[in-house]
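Before anything else, here's the structure in question.
One protein chain is absent from this view; the other protein chains keep their places.
Labels run A and B following the written order; every chain starts at residue 1.
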Amino acid sequence: MSEPNAAARKRVFLYIPTTFLVLFFVLPLVALVVLSFWQTANYKIVREWTTLNYVTLATESAYITFFLRSLLMATLVSIFLVVVAWPIAFFIVRFGGRYKLIFSLLLAVPFLSGEVLRLIALQGMLGPTGLINGALLRMGAAPLRFIMYSNSATFIAFVYLYLPMTVTTIYLSLLNFDLRLASAASACGAGRLRVFSEVIWPLNLSGTMIGFLLSFIPTLSASLAPRFLGGPNGTLYGMSMAQQFGESGTWALGAAMGVVLVLFSIAALVILSLGVNLRRTGFTGMER
Amino acid sequence: MTDASAYIKIDNVSRHYGAVKALHNLSIDIAKHEFIAILGPSGSGKSTLLRLIAGLDRPSEGRIFFKGEDVTALPPHKRGIGMVFQEFLLFPHRTVRENLAFPLRMTQETPAKIKDRLDWAEGILSLNGLMDRYPNQLSGGQQQRVALGRGLVANPTLLLLDEPLANLDRELRQEMEVEIRRYQKQLGIPFIYVTHNQEEALSMSDRVAVINKGKLEALGERQEIYDHPNTPFVARFVGRATRFDGVSDGTTINIPEHGYSFAPSAPVPTGRVSVFVKNERFALGAAGTPGIACTVIDVVLRGPFVEFILEAANKARIIAVQPKRPNMHAIGADISLTWDANLAHIFPAEG
Partner (left out) sequence: MDSMSLKDFAAKWTMGLILIVAYVFLYMPIVHILFASLSNHPNFPYPPDFNPKSYVNLATNSIYQSAFVNSLIIASCTAVLSTVMGFLATIGVLRFAGKRALFYAVFFAGPLFVSEILLGISSMSLYYLVFGLQGNMVTAIIANSVHCFSFCFLIMAAMLYKYDWRMNEAAIVCGATPFRAFLEVMLPLTWSGIMGSLIVAFVLALNGLDISFYLLGATPTMPSVAWGALRYGVKPELYALSTIINAVVFGAIIVLFVKARNTKTAPV
């Protein structure tokens, strides 16, 4: 008597969101894949199966350069963010006391005001007429060229955009970590470095990986920051993809670029999760 | 086969979770003025039974009747029951008064009636001065009273109690045992009390149902269950007993490991038997008299009682409980252990 009842509830609570995601998340991705095997000619879709788009992407040196540049950029940005986010998150959890929540909220809040507006704010700092170079000019010094329309400017922008996300993820991981375990390790005679490398780091590895991915994936396919700050040699893959859907009107090629980005995002996800043994990171299952 | 006029009737109820049989063909009739304890080890299915009666879970087979009405398919909120949980589960965002008024509001009582019932609960549970506090401002015992009050305030058909004393300390527990029993006598509705603690079951209830592995092992008056267990499980689980392996010829039972024999006056099964002796029914005689020769290796004081930890010649440990008296056996003393042959419980050996 109870089984059909539980099944009905399961339908409501699991199947509705699942259907929602299948229809509006999975299906669009499938459409993207389909489109990537078609062609665009004169701003019209030609519904004929072809792998030409992928051949173009794999052979034209410009696309290869854009891709490698994106991959390098995403890797460097994410590593930098993890390295910076760890001490910040650790400091808040360890020494934040009753102000922990405020400290962490203050770091997370800028994330909410949106990419465009945050880039506008950042450009107010970095641009040729921005605060930093404006101040330097007033002092009679030469402006810093590397922060204007360059890959370094894009790098700074990505750090600015995704720092809140990375810190919050690692903070949440550390918050759920029982710091007394670190004390237990010290009591067993472990030095500071060993406590970190043998207890704290492995038990927060999965949270760190998620933080890494949450900056890596949007950086890999970013289009706004490089377009706005990257300058002539700053074209990234996502920006080029956006152009296929905009000015060039080569949607099918853009779709293929999208597929490449999704595949590489998934690859990054899989590689990093293979490196994480859930049991060894203290995962005890979903049941409480 | 069951009495149709029973106030609460649990008729051949089973609950299976896939292949797991949590409850198996269980029938109990409960009379209107009865306090019944459901006793079993953890995982025995006793909490499942309670959830079935409450309607929080539905039986796979069988029916449940309240006052002759079939409630098997009725959802819990239409059954008119009260329930007290082990963790109390008071609503943390509501004051004591609001917690107590909750069941009354659900049955759409008039404000006057609600006030009347709240006053009644405040009085009977001695909650004076606590009515406007939040649950986290109360002690464990006070929370327990509020939980009881919330279960009783809407005049339920019956009250279900799921190990309600497990989270209280020992002294408070004994105090509450007396109180809960008093409320039951006063209200005249059945209390169904689930516990794994045999002392609680024996101290409060009229009848005890012993459940093991989803099956009803025994159902009867508490004294009857204690004095005349009908299965080895009940003999072991109700009260504290020591088990001996023996061989019976129909009249005399020999316990080879201790070289001791006794002969009950009633006939006994033949062959290999299990003998259970309640720890307080051992007699400690002077060394050299007939019995199992033992040495006292420790003496544990438990208020008015004393536990003697004994060691027999074959190194087996036996615990004997005696009332506290002056000039007791000291540690290291040699004694001879015997028991009244008619007070031992004898079953054919299992397996």
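As a working rule, contacts are C-beta pairs under 8 Å (C-beta built on N, C-alpha and C of every residue); 3 or more make two chains touch, one makes a residue touch a chain.
None of the values given here were measured: they were computed from a predicted structure.
Colleague: Among A:M125, A:L181 or A:V276, exactly one should touch the missing chain; which is it?
Modeller: With A:M125, A:L181 or A:V276 as choices, the missing chain is touched by A:M125.
Colleague: With the missing chain put back, one of A:I45, A:L144 or A:I271 would touch it. Which one?
Modeller: A:I45
Colleague: Can you say which of B:K32, B:H77 or B:K115 touches the chain missing from this structure?
Modeller: Going through B:K32, B:H77 or B:K115 one by one, B:H77 is the residue touching the chain not shown.
Colleague: Which of A:V82, A:L174, A:I200 or A:A222 sits in contact with the chain that's absent?
Modeller: Reading the full complex, the residue touching the unseen chain is A:A222.
Colleague: Touching residues of chain A against the unshown chain: what are they?
Modeller: Against the missing chain, chain A presents residues 6, 9-10, 12-14, 16-18, 20-21, 24-25, 27-32, 34-35, 45, 84, 87-88, 90-92, 95, 101-103, 105-107, 109-110, 112-118, 120-125, 127, 129-131, 134-135, 138, 159-160, 163-164, 167, 172, 192, 213-214, 217-218, 220-224, 228, 238, 241-242, 245, 251, 254-255, 258, 261-262, 265-266, 269, 285-288.
Colleague: Name, in rising order, the residues on chain B that touch the hidden chain in the full complex.
Modeller: These residues of chain B touch the chain that is not shown: 54-56, 75-78, 80-83, 85, 87, 89, 91-94, 102-103, 106-107, 134, 136, 150, 154, 160.
Just so we're on the same page, only the chains that are shown with their structure count from here on.
Colleague: Could you put a whole-Å number on the gap between the CA centroids of chain A and chain B?
Modeller: So the centroids are 58 Å from each other.
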